[in-house]
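Only one protein chain is missing; all other protein chains are in place.
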Amino acid sequence: MRILAFGEVMLRLSPQHYKMIDQTDTLDMSYSGTGLNILSGLARNGVQTQLLSVLPDNPVGRAAAATIRRLGVRDDNLIFDGHHIGTYFLEMGYGNRPSQVTYLNRSESAFCQTEISESQMKSALLASDLVHICGISLCTSKTARDNAMRLAKLTTELSIPLCFDFNYRMSLVKPDERDSLIEDYKTILKEATIVIGGKKDLTLLLEMPYDAENEPIETLYQRFVAAYDLAYFCGTEKSTDHQAKFVRGFLVDKSQVVFSSHRAVTTYDRIGTGDAFASGIIQGLIEQWSLKEIVEFATTSTQLAHTTYGDSPILTKKFIQEKMNDDDLEVIR
Amino acid sequence: MRILAFGEVMLRLSPQHYKMIDQTDTLDMSYSGTGLNILSGLARNGVQTQLLSVLPDNPVGRAAAATIRRLGVRDDNLIFDGHHIGTYFLEMGYGNRPSQVTYLNRSESAFCQTEISESQMKSALLASDLVHICGISLCTSKTARDNAMRLAKLTTELSIPLCFDFNYRMSLVKPDERDSLIEDYKTILKEATIVIGGKKDLTLLLEMPYDAENEPIETLYQRFVAAYDLAYFCGTEKSTDHQAKFVRGFLVDKSQVVFSSHRAVTTYDRIGTGDAFASGIIQGLIEQWSLKEIVEFATTSTQLAHTTYGDSPILTKKFIQEKMNDDDLEVIR
Amino acid sequence: MRILAFGEVMLRLSPQHYKMIDQTDTLDMSYSGTGLNILSGLARNGVQTQLLSVLPDNPVGRAAAATIRRLGVRDDNLIFDGHHIGTYFLEMGYGNRPSQVTYLNRSESAFCQTEISESQMKSALLASDLVHICGISLCTSKTARDNAMRLAKLTTELSIPLCFDFNYRMSLVKPDERDSLIEDYKTILKEATIVIGGKKDLTLLLEMPYDAENEPIETLYQRFVAAYDLAYFCGTEKSTDHQAKFVRGFLVDKSQVVFSSHRAVTTYDRIGTGDAFASGIIQGLIEQWSLKEIVEFATTSTQLAHTTYGDSPILTKKFIQEKMNDDDLEVIR
Amino acid sequence: MRILAFGEVMLRLSPQHYKMIDQTDTLDMSYSGTGLNILSGLARNGVQTQLLSVLPDNPVGRAAAATIRRLGVRDDNLIFDGHHIGTYFLEMGYGNRPSQVTYLNRSESAFCQTEISESQMKSALLASDLVHICGISLCTSKTARDNAMRLAKLTTELSIPLCFDFNYRMSLVKPDERDSLIEDYKTILKEATIVIGGKKDLTLLLEMPYDAENEPIETLYQRFVAAYDLAYFCGTEKSTDHQAKFVRGFLVDKSQVVFSSHRAVTTYDRIGTGDAFASGIIQGLIEQWSLKEIVEFATTSTQLAHTTYGDSPILTKKFIQEKMNDDDLEVIR
Amino acid sequence: MRILAFGEVMLRLSPQHYKMIDQTDTLDMSYSGTGLNILSGLARNGVQTQLLSVLPDNPVGRAAAATIRRLGVRDDNLIFDGHHIGTYFLEMGYGNRPSQVTYLNRSESAFCQTEISESQMKSALLASDLVHICGISLCTSKTARDNAMRLAKLTTELSIPLCFDFNYRMSLVKPDERDSLIEDYKTILKEATIVIGGKKDLTLLLEMPYDAENEPIETLYQRFVAAYDLAYFCGTEKSTDHQAKFVRGFLVDKSQVVFSSHRAVTTYDRIGTGDAFASGIIQGLIEQWSLKEIVEFATTSTQLAHTTYGDSPILTKKFIQEKMNDDDLEVIR
Partner (left out) sequence: MRILAFGEVMLRLSPQHYKMIDQTDTLDMSYSGTGLNILSGLARNGVQTQLLSVLPDNPVGRAAAATIRRLGVRDDNLIFDGHHIGTYFLEMGYGNRPSQVTYLNRSESAFCQTEISESQMKSALLASDLVHICGISLCTSKTARDNAMRLAKLTTELSIPLCFDFNYRMSLVKPDERDSLIEDYKTILKEATIVIGGKKDLTLLLEMPYDAENEPIETLYQRFVAAYDLAYFCGTEKSTDHQAKFVRGFLVDKSQVVFSSHRAVTTYDRIGTGDAFASGIIQGLIEQWSLKEIVEFATTSTQLAHTTYGDSPILTKKFIQEKMNDDDLEVIR
């Protein structure tokens, strides 16, 4: 099974020891992006993964590529061009203090400014059995959106299944671009086989009617699957009980809606936890587990991703399964 | 609005990674003191702040001044004299392990040994609209107490409002000095406009009669406000519910007692959290919010100060308000 | 009071900041082992401690010895031989993520491969009032087991009280060695005065019959004490309440079973917490406290050991007692 | 004496331990710029310093301001606007390995994109006795160049002495902008009182004729001083002797050319060493030392700046003078 | 051009800040081996590289693989088996203090204990245009030697050019194995096309007669090339001048002996510098430069490798060439 993901890789800079930026002279550096994160989760379990992305043609871009390979993702389809990489500062929260994210000039990044040629796309698609596109690429620049739309079209033409992730960020979109953006979202949803998202994506972005009081959430999900003729729709829902937080996953196909158990969440590094869920779903589909097993595995994957350093999932299938089967496990030897 | 604080700045040395001193070869260094902490919280929000203090006339004193400026506090009224700075080791607790504080020879510090001249005080007061004095200065040395008492007197003479913080530490006071200390506390309270403290300060230090069973805490607070003719009295109260901890603030003026909600506390670094409350109260008074808004803001400030590194508050008004308005907030972008 | 412990010292390598091994280029290094851990806890309180162990005759072995001395344990009976030290990687868990332990070639370590001579043993026993042997030495290699059995025999011959710790690790034992191992466990239990263990050791390893539904756990413990004519048997039991975890200790002598209170557990570094309990029990027996005091102290010791860095207990008796007497204590000054 | 400097402040990110970027996950963060560096050197010696610059209006910009204050430079004239800060990666060399600098998207920085109003300039000039402008501002963007030119003009109009630093970087200038850039350099040189530069600036940028074989360098320098009617021209010259490196400074006024001794250079962090020279010259002029003393002090300042961490000079006048007077000094107590 | 290297990958553990092991609680971790090092140097310049090696089948082995990929080397031919990795502690020297290396139980490593099957070898050779074998594999265990000999034979049978590196370590070889080892060295030399070594390898290991007084070193080299019918023989020679150290390279083919210039050496991390030379030679041969250019490039590569962190070369061809062409270069922008 060979998975291709398309998406931006950003430089993440983060103070250590839960400090704010102005309290430190040292930053942890890593590289992150939805596509990379999902592939990272799959790569630890024998799945062959490829990232189609654009990095600056300088030592910073090459360091990003080194990190990508270190995570187990192949670098054959990385394009080196330009001089800038999208950068964000993450001031990690602690306990009930929220994390704070500050972006530096993302729109001028090599990824957002470089047109990818059809031949580059075709070469990447050639050896792929599944393609993942992240919706955030539609929001960050015109060039990135065009690249994403052309890739989605090409993927469909080559009859390769497409996995699409809403990942809609209202704050990144200018009001006058909103309508055309929704159109593009709808276009790409029609080409997708698997979609990752949540209630808000359906009701706020797609503006599907939904009366929470009188309709169970399951039927909303099923209407969405039907409307876009999807094989699978999945995502997570959060809840709290006193001071404790919980997450559960859902996985919908044309005939049923399956939920995981509510799993307790303890948070060390919360960015990227949604990507761990997506990665778990794809892993499960590859493994051809039952829907119930898949959603429980993916939810355990997201539960654990709250507790690991960095945005990219780094636990193996075996580790996740041991936790899934024994939530009180304290030491794995 | 220009705030002057008078107080000692100590060198804080702390092992990383929650280690005890004998487990490490590396220490985090910072500089801390009630006056500095309160100013630090105000300085991030456009308030002009000045610290009146004494630091050793050597590279360590100058490094302290660099930290003070870094926090946004002006250094014009720092006096450099002597060779020693009060030092404390903090072994940070984790979870239900308490933190441990060890003082090295505080009484010989430049702050505790240097008399501040009237002209130095006047020069500092000249450009101040509010003065904060911390009660701990009354407890650490005779020279420091004399400095504090003279400054309080001068402040009153110049009709500048005085904010006084009990901060009484019984362990620092010799039994035979207790009576004269209480007298000085009472003298300074009579000159104060705003006082920060708690029930124990009133009943144990000032020996106000109080029958907890038959009198609501509100009336004790109001009796204190009346007795010393204060504009405001404020402080925090703690509570626990199973394994969870909570804090709520109170703010009293001549006509009413206002409480904040009970806010959940998760602790990373607990030293200085009271100073964050005081800072929040002063911020709110400057902003002329309602008492209810002020006490909720100050309590959120102290809630968050439990989760940030170091003794000095470092979050902005905007950050605190986002948390205050949405306690479940996970990421600020 | 002079305590001798016999046991392996391993090199512990651990990523910082809760990272997995493949996320880091830096490792924390420490040295650990049940015998060393127990002595470490005692050494901070004026007990004279000695470790009988074998370390490699190279800079790594000498660094281990430096750590042993740093913990307060004497190095007179350390034997330097061979070139290898047992090594384990610890990927510390966070919140509800379990820790992961990976052993590198423990069986070839100097400890597991070096026969200790009778004269070396006698020299170590000469100045000892109590001897501790850890059951794990019986499981790791034939040479280590022979050393342990000979030492136990010699200890008994010299009428020195023997403290034995089950510490049975099924995963380290080959099926065809199980029977002879159980025989050796039984032999050593007969020579022991104090035994540390738990229900599973009695029912699974020793195969004592026990019907949990119809027999209180107390009588199982008492049957074990009687069967092996022990002075004391002790251990811990875990429980959970919603998301909170608790531990309580038990201490059994020939006439009674005493339990501590259930103490809440917050975990930073969970390896070695059992050794902190054993250390607390021995401390209490040396101090000749009541059984109730001893077990409460030992349980507080294990409660706090969950919150400190490293496998070896490093808190003083005074610190543990302050926590024991005030579980809400936040700062010790 | 009050000094105002105008110039960009960049974010400097640098691996520790002389590593290349792709060898590390941790970066040292500091903030740097010619104007800031020169002020930093002056600020440690009682000179009142102000920086006129533009920083992004986000936590990164505020962290830059905190660093600026920490260095002793006032923040009253910092303008917060936009979202980006110029960023460079520095891979520090070791021994005879050169350092490597990689810029990320400098031209989109807040400094390069924000027009500074005349009133902001006037407000900054109001309390200044000397103004420093760095030539690099002329090279990085059209807006920055316009700001610099307008400020120079205003400075002259207000009869404040102007110190100008060539700092010409050919690599930053597009060929078709070169002619207009040279014109602007000439314009500003005519307004300057003190100029910092070197032979190449005169012969390559200004295209002054010079026959190195038949004309001593002194007369070239003097021709330049005469041509632009400067009070002072100064700079440094490098030389090597076997594997040892040396630097000497020159200082030229209308009547003489004075050289320092050749001082041996050992390099830890070489960026910013020229700024330490400029800072030393200005310090000496303020102190009204002889030209010989000034150039020796400035050259010792640059010699030592090769050995200190960071781009900004951080040694006091006293430290530099002790070294100047005893080049073999090993410990200052 | 596709290069395959066969060799052990060891875990390198090293204190920071030039400390000895017993002075630290933190270790830098990396992975190293002659084969990996040579490939690392080539991988930064577009050469496709593959490592044939055996790593333990646990998180440590997988972390090693992550590092290998991070260096740009493909992991397709890594074999995961066993539980141990060869480990060495490096206490880095400083100035004229030598570094100290301590091995932990290398002979039990997965690499030294695992037989590689013929099909695994063939699969690795399939896509290779050049094979590198390191002589150290012949010295560390019987299994490793057998693997190396069989691979050399297979390489020759498939007519793939073989590059062989003496890397003889007398200390690793037992006296009674010396004769058979020399035989194996001779066998493999006969199959080699390119050989890396030095005078001692020829005179001490191969026992070639050489009278240093009466024969120039060049003819010794040429006799060796002729005796084993090599295409190329190359290596480095050291010299000192007062306190300065120098290195020069030699490259010999059937018709000539070419030397590089003497290049000054400043040392930060000296392990692996020979591998940087070998890497430079192979790079040059791939690029089809003149022998003179090749040896100068390779010598600059080894010169710079003394100044970079870690055993594996990490500088690009461009960086090395800039240094080669300007030895005084201080900053690359």
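In this document, chain identifiers A, B, C, D and E correspond to the written order of the chains, with residue numbering beginning at 1 in each.
Definition applied: a residue touches a chain if its C-beta (ideal position, glycine included) is under 8 Å from a C-beta of that chain, and two chains touch if they have at least 3 such contacts.
This one's a predicted model, so the numbers in the text were calculated from it and none came from an experiment.
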Contact partners of the omitted chain among those displayed are A, B, C, D, E
Thinking of the whole complex, not just what is shown, which of D:R70, D:H83, D:R97 or D:R145 touches the missing chain?
D:R70
Where the complex has a chain not shown, which of E:M20, E:A227 or E:I332 is the residue touching it?
E:M20
For subunit A, which residues lie in contact with the unshown chain of the complex?
23-25
May I ask you to list the residues on subunit B that touch the chain which is not drawn?
13, 16, 20-22, 24-30, 56, 58-60, 62-63, 66, 83-85, 87, 89, 91, 100, 102-105, 108
Against the hidden chain, subunit D presents residues 16, 28, 70, 244, 264, 266-268, 303-304, 306-310, 314-315, 319, 322-323, 327-333
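Assume only the chains that are shown with their structure count from here on.
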Counting one step per pair of touching chains, how far is subunit D from subunit B at the shortest?
1
So if I look at the partners of subunit A and the partners of subunit E, which chains show up in both lists?
B, C, D
Let me check something: if the centre of a chain is the mean of its CA atoms, which chain is farthest from subunit C?
D
Cα centroid separation, subunit B vs subunit E, in Å, comes to 62
With chain centres taken as the means of their Cα atoms, state the distance from subunit A to subunit D in Å.
45
Spell out, as numbers or ranges, the residues of subunit A touching 2 or more other chains.
16, 20, 22, 28, 62, 66, 70, 100, 103, 267
Think of each chain as a node with edges to the chains it touches; is that a line, ring, star, complete or other?
complete
